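Down below is the structure, laid out as structure tokens.
Only one protein chain is missing from this complex, and each of the others stays in its spot.
First chain written, first letter: the chains are A, B and C, and each begins at residue 1.
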Amino acid sequence: MKQITYFTSQPGDPSPLTKQFLRVVRFNEIDPMGIMWHGHYPSYLEDARMALGNALGLGYQDFYDHGILIPVRKMHIDYLAPLKFAQPYQIEARLFYTEAARLNYDFTIYDENHRIMTRAYSIQLMVDKNENLLFEWPEFTQNFLKKWKSGKINLQ
Amino acid sequence: MKQITYFTSQPGDPSPLTKQFLRVVRFNEIDPMGIMWHGHYPSYLEDARMALGNALGLGYQDFYDHGILIPVRKMHIDYLAPLKFAQPYQIEARLFYTEAARLNYDFTIYDENHRIMTRAYSIQLMVDKNENLLFEWPEFTQNFLKKWKSGKINLQ
Amino acid sequence: MKQITYFTSQPGDPSPLTKQFLRVVRFNEIDPMGIMWHGHYPSYLEDARMALGNALGLGYQDFYDHGILIPVRKMHIDYLAPLKFAQPYQIEARLFYTEAARLNYDFTIYDENHRIMTRAYSIQLMVDKNENLLFEWPEFTQNFLKKWKSGKINLQ
Partner (left out) sequence: MKQITYFTSQPGDPSPLTKQFLRVVRFNEIDPMGIMWHGHYPSYLEDARMALGNALGLGYQDFYDHGILIPVRKMHIDYLAPLKFAQPYQIEARLFYTEAARLNYDFTIYDENHRIMTRAYSIQLMVDKNENLLFEWPEFTQNFLKKWKSGKINLQ
């Protein structure tokens, strides 16, 4: 199906970091058109984003413990094919490397036959508690970034 | 603030049709960062879209009565500034003219000082009950489209 | 229809204080049975409770400004008749007088013909920021309680 690319990696950038998880469409998520209501997706993209972020030490709590908030600045969803009641699906989140102080995630939702159903991305900024924008990744993430760049992060 | 343009009008196209409504951020909509959770916006964009669609005879029910579903194919949200608890805001929905069989809405959220807080758009396709994509606006909308094109739709 | 009484007034107690507001069932609130999903009601009961609480100076923010939280301890809903898509309805919230340090609200949802569709109640406790339960209404509410008891609160 559709080949959609939201973020591009620069030469020398490490590969995106990735994590998958499984879900099933719930009863109350079905809208009157018989498909998963489009407004429920952001919540499950967030689940995937948080699962990956937490695994990397880049979760909401990790930033918050260092006085930093990471609000969503941009969200985009391509609904390529609808999900039906009780349908199992897999969400894959990928975090893209960037020098800019932001979290660039993209997402793919697959059905049980590994067909692509949805593609999406989100961009999060980093702000301190006075709502000042950060222009560099904070101190506490530097070690992680170094390891990532040298290919030493291994999530699988 | 940011000038964002999602849809472009062709020469000869009529102006977008527009409708506003007012809301207040609710208690349970605030996330742990103290701002309206980004995942709640699609629901209020939908409210605005439906209010405008219904006023024009282009609501879910209008299409459904003619055997047509109008699933959301694409949604994009730019969160420019956060909304806080109990903050009043205005949502403006605009429907853009297009010959293609789709509903192109964009949205602006303003705070109480008419500052732009959010910009967004959604694209809906038209499909019949066998999930075949429509390539032309259906018969029942032709009168409406003609009136729109000749500048005779007046919502205010 | 059903006569349901959740709270009883003692002799000498002032009448409950009450407020109504109007809503319409939204597209995404309909479940696969074609009725408003039962899990959406708590959110609208809360809207009604907050509208009344705020009007009385007993809202979340009012308590919070005095270091007090008012968590929901109990919620009960009787779904007597279902609400359908786009159906208008009225929610009425009533706050019952009690000497105990709690907020006892009950709720009635009416359809457009003033038929009772839903009956519900909620009980909220008052706790300070160390999670200690309050056994008396806090100082800042005493004036309000006195006025209420002497029949001087008039919301209509």
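Here, contacts are C-beta pairs under 8 Å (C-beta built on N, C-alpha and C of every residue); 3 or more make two chains touch, one makes a residue touch a chain.
This structure is a prediction, so every number in the text was calculated from the model and none was measured.
Screening C:P11, C:P71 or C:G151 against the full complex identifies C:P71 as the residue touching the chain left out. In the complete assembly, the contact with the undisplayed chain comes from B:I30, out of B:I30, B:L80, B:I116 or B:L134.
Remark: the omitted chain is touched by one listed residue; of C:P16, C:P32 or C:P138 this is C:P32.
The omitted chain makes contact with just one of the residues C:P14, C:P42 or C:P138: C:P42.
For chain A, the residues touching the chain absent from view are 26-28, 43, 46-47, 50, 60-61, 85-86. Residues 27-28, 30-32, 34, 37, 39, 85 are the ones on chain B that touch the missing chain. Remark: the residues of chain C touching the chain excluded from display are 32-33, 35, 38-39, 42-43, 46, 60, 69, 71-79, 82.
In this section, only the chains that are shown with their structure count from here on.
When every chain is represented by the mean of its C-alpha atoms, the one lying closest to the mean of all protein C-alpha atoms is B. Comparing mean CA positions across the assembly, the chain most remote from chain B is C.
Both copies, chain A and chain B, contribute mostly matching positions to the interface they share, with over half of the numbers common to the two.
Spacing of chain A relative to chain C, judged by their CA centroids, is 38 angstrom. As a whole-number value, the distance joining the C-alpha centres of chain A and chain B reads 25 Å. Of all residues in chain A, those that touch two or more other chains are 32, 39.
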